Structure formats: structure tokens, C-alpha cells
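Not every chain of the complex is shown here; the ones you see sit where they belong.
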Amino acid sequence: YAADVKIGFVVKQPEEPWFQDEWKFAQKAAEEKGFTLVEIGAPDGEKVQAAIDNLGAQGAQGFIICVPDVKLGPGIVAKAAANDLKLMTVDDRLVSADGEPIEGVPHMGISAIKIGETVGESIAAEIKARGWDMSEVGAIRVSYDQLPTAVDRVEGAITALKAAGFPAENIYDAPQAKTDTEAALNAATTVLNQHADVKKWIAFGLNDEAVLGAVRATESVGIPAENVIGVGIGGADSAINEFKKPNPTGFYGTLIISPKRHGYETALNMYEWIANDKEPEKLILTSGSLALRDNYVDVRKDLGIE
Amino acid sequence: MTFLSVQNISKSYPGVKALSDVSFSVEKGAVHGLMGENGAGKSTLIRVLSGDQNADGGAIYIDGVKQDYTSVRDAFDAGVIVIHQELQLVPELTVAENLWLGRYPSRAGVVDTKQLVASVSSRLEEIGIDLDPNAKVSSLSLGARQMVEIAKAVMMEARVIALDEPTSSLSSRESEILFDLIARLKAKGTVILYVSHRLEEIFHLCDSLTLLRDGRLAAHHPKIADVSREQIIAEMVGRELGNIWRWRGRTLGPTRLEVSGIYGSTLPQPSGFSVRQGEILGFFGLIGAGRSEMMRLIYGADKRHGGKVTIDGVDVLPDNPRASINAGLVLCPEDRKHDGIIQGRSIEENIAISSRRHISPFGLLQLRKEAALADRFIDRLKVRTPSRRQDIVNLSGGNQQKVILGRWLSEQGVKVLIVDEPTRGVDVGAKSEICDILYELAEGGMAIVVVSSELPEVMGISDRIIVMCEGRLAGEFTRDAFQESEILTLALPDKNAAKNP
Amino acid sequence: MNSLKKILLGDQGLVVIFAVAFAIVSLTVPNFLSERNILGLLQSVVTIGIVACTMMFCLASRDFDLSVGSTVAFTGMIAVIASNMTGSIILGLAIALASGALVGAVNGFVIACFRINALITTLATMQIVRGLALIVSDGRAVGINDPGFYQLALSRFLGIPTPIWVMGALFVVFGFLLNRTVFGKNTLAIGGNPEAARLAGVNVVSMRIWIFALQGLICAVAGIMLASRITSGQPNAATGLELSVISACVLGGVSLAGGRAAMTGVIVGVMIMGIAENVMNLLNIQAFYQYVVRGLILLGAVLLDNLRSSASRR
């Protein structure tokens, strides 16, 4: 019976390691339960529509999706209903036209603002731990305002920093032209050179790559690693590589969100829903765990990543 | 009664005064010749007349009315139609579509396809041009394309038709068709401006004549019967020229180039011939005879399916132009616009492109040597240009031809030189200079093949003539047996078919 | 053997190959030939298909338009915002169509009047228009107030969704425009030899402006359909669309050197792109390998087309 179950897993950026991991863990669930998992990448609204049609045509019974934009909500809900597919969302929660979350769709994820706040809090804690004077510290906000999630994450970090007493005027914007490390590096370099008098820096951004770029920028202008605190989001290999380097870098830590829960559990829940008619919880919020140079192995183990 | 009057037209390009203060007038129903050396400003004048270029000053009157059109379209509406020196056809479209280009028969924007083709067929038949209206222009030979251009001008009811070197790639038979057409148009009262470097044509066709030199009016002859050939040349070139083709005898060496059984998809009949050291061999034929195709096969420009080419007894199996050049065989191509000039580059570079490998150690350029090379040919062939750094597209047609010839004449280590229509669009003065250079090269032991559609030229220059017809070698004449009528007879396809069925 | 070659390399070669490929796919890929999948497939190519109609004209006249993706996003955005603000869908659509045509006309004007390379001009407008889309929306998707707007995409006629009808209608209209009208013939003439067209009295400048304006207008149609399908105006929509559309056209035998184009070819090109994507998803091919496969299909299709045209050349 399980062999007849077919579940789609649609993600917005299939090249990103994060989504690769989600797929991998979902696949694990599929192997355990014996259902078929269909992985589709859908980087924009149109592709999402096509993907749902495609799943319907394949005879899938339901799908899990991380949408390129939460405002796609009503369209996706309608399309899923038209194709008679059960719908769950992961990572990003759908909203309706008026901006309110669509409660009817089961969701597992973590709010972008929340995770940003956690980043801000951990940076603030480390500033205190190092005994820096906040007024002497500059903050690089590596921004990518085209992406709403990115805005929410950095805004969350700023909120937390301000709450911890970080002066707002010391936060400088470094807009990336693209979401890769080189773009972040170039943008951050400009900020550093503009404020050559600032000796201590913190950095945060959309993901690990953005923060890495900022850290590389500090290195290229000769700011020692102990004067830099960068905290990324994701915990993918590019961050782990930093921890594996023989000497500590300015990349202080990363907020690992667990692709295991997001991938494995959602797939399992969907399976239960289809096979045993057990409807999943409407809202499951996961949290990120801060991984540092000396504890990342354990953190990863805890989260179920090898 | 003056119908067309051109008054004080001036036009300059950066560094060049192409026309200054040119005025003349033409009677209704007259054919008016326009002559001058390369770069004298003939095409510029025609372009101004066509509305393509705006003159810096001056005015044009048609039937007493001052024309102030500024675009090709306006000129059209005023009844002026022009055939430009370089072909202006759209290769992707059919003959019929090209003929109607710009004025498709249509209802509410929808093309009337039936009328498009039908009207063209009947008109083409009427004027005696044998072309399939549905053939794509890209599948036609150069000569056939030229006929399409001519048909384009003739098909419309124009008051003034200007033809810029329409016969430069036609042979006598096609030219006859054109001359007939011109006679008919003339009878209808159309004014015709006729540009050509061929004096015979001018005498045959024109009622009156204007000569340009360096953008100025050099002479005006309201009655062509009143002037002599020598006088025209003297007024145009500025000196006496005498005979253009001053054939000089040479002693010929052993066989240099031997071609046998060569064929390819463009020339399915295998054929061959040979040329001796120091010999100049002429190739004559009507358009479509396959001369150019034969030369391109020998040179390796087109893919060869079989046959053998030897130089000095050594088998060279060149299958691309580069290999041919290395073996000492070069070809100056027929279609200068498509195969010759390198747009956007200077005269200097256009001349040096091939021969520079001899003067560039380790692939490093010797700019001074290249400049000297360019200057030599600009000087000798009298290329009219402000500087050797001028972009080649800014030269007049004939001057471009000279530069391309210069490229091949400057090549070193050449054993066999093939020139395809070398004097296309070149003025008489330069023609005789080119002729001289060819003799010099032949005297140096080079074997030379001259392909030409101009019978006087082939007869004037060659030691021997091969006539081609419909892709086959139709016959051969040595210099002492040159006879215009016989050569022509052999070139005509129908006569030929009758002879060997 | 030889006649097979003739069919494959003939004028309708691509269509034949497409038919064969379609048959193979239908037989081997499960679920492919279901009505639902075919409708889904057709809907997935609506944007590419609609924009390809005018891109064909653009390429046929030896031009190039990279700004289509941005224009689709921008006009979709405008359609939603204008509908929300005026409270009238009709008015919103009209404003979107007008702004699309305007963007196109500006492109055409700059390219034709200042003779700036089309690639660079549209590369610039691609950025400018995308920037405008982001600015008007503040970088976020804009929801649709009036659910009537969704009906544009959701409504069906004879069981087939409206967007597919729209695409089909545009195929017919532009096919006719290309082959049967003075406009189409002149477009091909400009592409084949701009100088000759100009000297024959074709108003090249105004033709080019018209072609680009039309392109903008049709992008707006695609933008509206897209906004209705995804139920919001998204400033990041349709990135990279330009290259997909150009690929589809070239696959369909439109020459980038201008002067050669055919509507059937473009339709086939669009369908090949759509089917490839669809089948890869049906077969559950991994994302990374999809890149490679997509590239190979593109390469294979033009290679074939090239063999065909070089065979017909001799």
C-alpha cells in the first residue's frame, strides 16, 4: 500500500545545500516507509504552478513545499485543491493577500525574524564576553533586499542588537548584488574602507555565504580575527569549512537549523496524513542552534546531521 | 527640354570632399552618362539623388520642380529609382518579394501573395529576364542577382532611373538585355543616368555625358557624338593613355599549374586545364558559366569532391585556402563585398592580412613594413583616400577593388595567381596599371589566370583564352586565333548544345 | 535510408523529430500522456510561448531583447497594483498593457534612433525595469484584492484554461502577421539585409520601434497571465526568461543573424523546452543533472537544425 503513496517535495533553490539536505532527509523517510518521493526545484511562482500540475499528473497525493515567495499562498492553495493534493509548507509560511498567515496549511519552520533575532542575540553575547565597548564596534549588515526572507533575517538581528544596547548608527549597510560570497566580499570591503577608523567589527546577513564574504573582507584589509564576530545562518559546509581551518577566523559561529526535522519529519507527517489520515499539527516551530568552532561537531550530531 | 537638373550639389565626408558644386542637366527621354575615375564622386551623386544621403548644399529639379526629399521613400514618391553599385537584395526573400520590397501589394496590411507572384512573372517575361519569381535570392549567382536588381528598377514606373555600374558583373549577353530595356524606357520618356567605366557602353547607350574628377565637374558633353574616346579618357584621367591593354610577348616556361578532373557540388562536370610559367590565361564565359566555381574549387574555397591540382609537377592537394597559399597558389575573389573587404579595418590591414606572415617574425607585427607595403600599392594603383588608416568601407567601390587586388599582388612566393573579375568597377587608368603589374609578374615567371566577363579585357590581356559554358570547358584559343565572334559563339549555351548534342 | 534523411533534414525536419520524440516520450514516460499532465505542461509554457511570439519578430529583424523577463515581472506588478488602486480589473489591465508597450517603445526608440546595440540597450533596460518593479513593490510580492483577477487564469473554456487559449490565439495571430502581412515581410527584410530594406524605402526606424513596442505589449499580456496564475505581483518573477525564450526561438529555427523565422518552428521550440522540463520532473531527475540535460538538449537541437540547414544549403 505504501508503494502507492507518492509525495512531492518542492523547494525554491535546489542548488542550495540546505535544500539538498532537506531532500536527503525526506528521502530517508521515504526509504523507511516505502513511499515515493518526487523532488522538484521551483525557483519562481510560475515554476511552482508547473510543479504542482506535474505532481497532480503523476498521481501524487500530497506535497511539501518551500515557496519562493510567501505571497504565492492563495494561488498554491487553489492549485493544490484543484489537483486534489494535500499541502504542507516547510521553512516559509504562506500568507494570504492581506499578509496574514494562512492557518489552514500545516507548517513546519522557523520564522525568519526569529532566527535573525537569535543571530543578533548571540553576537551581542559574544561582544559582552569579549568585553568590547559597543560604541567602538561597527556592524556590517550584508543585505539582499530583493529577497523578503533576507530582509526579515537581518532586521531580526538588528532588533536584537539594538535591544542589547548596540548603537543603531554603527550599523552599516553592505548590499550584495548577488547572493554569493564574492558579492558580499566586495560590498563589505567598501564599508570597511569607508570606516577605516573602526577597529572592531561584527557581521550578519542572509546566510553563511554572506557573512563569509564580510569576514573575508576584514581579512583582506588586515583586521585580525579576534576583532571580528561574524555569525551566519544555515550551518552548511561553507561554514563548517571555517571551523575546520587550523586558525580561528572572524567567522565566530553559525546558526544551524536542522534540515533533518524539516526534511524527515515533514515527509513523515505527510505520509501519515495520506496513508493513515492522521492530520499533522498545524504549526510546528523549530529553532536554530548556535554552532561554534569548538562545539559544532556535537551540535550537528544533536541535530541528526552526521 | 530639360527634365532633370542637378544644381551646385556638394557633399563631404570627414577628410574627403566627395562632391563640390556639381551641376548638369538632362533632357527628357535621354540617357545621360556619368564617368570619372574611382572615387570621383559618381556613386555619391547617385546616393544624393536617391535620397539616401543628404547633400550639404545644392538642389535637384525634376520637371522644373525643386525636390526637397530627405529619404529614400520620398525619392520614390518623386519617381526616382536607383540601382546602387553594391547589390541591395535580401538574400532570405524570394525574387518576387525582393522586387516588391517596400511596396508590397496589400489590402489592409495583408499581402496579396497571388498578385505578388503573378505580376512578377508576367513582367519578367515581358522584359525578357529569365528568373523564377519563387527562387530565393540566396540561391542565385552574382550575375543573376544583378539581373534582379535591374528588374527591380525597370518594373516600376519611374521618371528618373539611375544605374550605378549595372554591368560590372554582367557579360555581353545579359548586358544586351539591359540595353534593350534602356532603349524601351527611353522611348517612354524616362530619364536615365548611367554610370560605367566601360567606354564602349557609354558610346553605345548615351546621348550626353558628364565627367567628374575629384568631386568636381570635369567636362560636360551635351552630344556624345561630338567627342572621341581619347578625349574622354584625357579629360577623365588628366593625361593621354593610349591603348589600355599593352600586350607584351613573353617566352613561356614549362607547365606551372596543372588541373585535372576537378569537380565539386558547385561544378559537377570534371574538367581540367594547365598554365605555363609566365603565361596569362584568360577565362571567358557568360554569367553562370561556372568560371568562378572552378577557381574556387582549385583554391580550396569550396569543398572539392575529386580531381588533382599540381604546381610545378608537385601534387598539392589543398583543401583550404590557407594550404593553397602556402603552396603558392592564390585567388583574388570575385565578390569583393562578401569575400574581399574586411569591414571596419583600415586599408593598411586589408592589404597586409595575408602577406604579413612573411614579415612578422614569431608572429610579431612589423608596423613600419606593413605601412610601407600599403603605401606602395595605394600609390601605384592610385587608391583615392585621405590616409592608409582609412576604414575600407569608406572607400568607393572601385578603390575597394584596388585594395583587394593589392592584397594579392603583394603576396610573396606566389607561383600561380588567379584573379576573378580583377577590374570590376575599376577605372581605365587603373585598369592599364593593373595590366602592367600582371605583365611584370608574368615576366617574373608567375602563371596567371584572369577570369573576366569583359571580352575586350580578356582578349587584350591574355596569351590564351579558355571559354566556359554551362559548367564545361567549351573551347580554347591561342592569341593569334583570337576572334571576338568565335569566342562569343562558343560561350553561348544554345549554340553549344547544337554543336555537340 | 536516404529518404529518411530527407525527411529528417527537410524543411519540416524539426517538426518530424519533435513528433517522434513526443511519441517516444508518450510511450515510455508514465503519466506523460494524461490529460492533466498535458494541460499542466501547456500551462507551464504559457509565459515562454506568449513572449516567444514577439521575440520571433525581434530576432527576425536581427534585434535582440533581454528585457522581457523584467518587463513581464514589472507589468504583472503594475497590473496588480493598478487593479488594487483603481478597484477595477479592466483599468488595471489597461494600465499594465500600456506600461508594457511603453517600456518596449522606449527600447525600440533608443535602439533605432540612437543606433545603440540592442543587446546592451535591453541589458540596461532589463536592470532598470527590474529596479522599477522592486521599487514600486518595495521588493515584496503584492497580493490581489479582487479575487476576480484570479479568474483570468483559473477560468476554463471547453475544459481548457484561459491562458492556453490566449497563447494559442497569439500563435495564430503572430503566425499570420509574419507570413501574410506587409509588417511581417518587412520584418524579415530588415533582418535579411537592413541596408537593402532601407534603400527600398522600408521605414526601418519606425518598424523597429513598432516591433519593440509590440514586444513590450505582449510581455504585459504574459505578465498579467502570470500574476493571475500566481495570484500576486512578484518583483522577482520571470528572471532568466529572456534566455529561455531566445533558446526556444532558436530551437525553432529562428536565425539570430536575422531574416529567417517561422511560427511553427517557434511553437515546436517552445514545446521542446516545456516537454524537456516536464519529463525531467516526471522522471525525477536530480536537480544538478537537470542542468546538464538541459544544456545537452539545447545543443543537440541546434546541432540537428544546423545539419538540416547545411544539408539544404548544398
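Every chain is named by a letter (A, B and C) in the order it is written, and numbering of its residues begins at 1.
Rule of thumb we're sticking to: a contact is a pair of C-beta atoms (placed from the backbone, for glycine too) under 8 Å apart; a residue touches a chain by one contact, two chains touch by 3 or more.
Being a predicted model, the structure only gives us computed values, none of them experimental.
Although the view holds one copy of each protein chain type, the assembly as a whole is A x1, B x1, C x2.
Convention: only the chains that are shown with their structure count from here on.
Averaging the CA coordinates per chain and comparing them to the mean over all protein CA atoms picks out C as nearest. Note: centroid distance chain A to chain B, computed from Cα atoms, is 70 Å. One finds 44 Å separating the Cα centroids of chain B and chain C.
Our note on geometry: chain A versus chain C, Cα centroid distance of 34 Å, whole angstroms.
Contacts with at least two other chains are made by no residue of chain A.
For chain C in complex with chain B, the residues that touch the partner chain are 180-183, 185-186, 188-189, 191-193, 195-203, 259-260, 314.
Taken together, the chain A residues at the contact with chain C in this complex read 14-15, 38-41, 43-51, 53-54, 56-59, 68-75, 78, 82-83, 96-99, 145-148, 151. On the chain C side of its complex with chain A, the touching residues are 30-32, 34, 36-37, 39-41, 43-44, 47, 134, 139-145, 150, 154, 226, 229-232, 234-239, 277-278, 281-282, 284, 286-288, 290.
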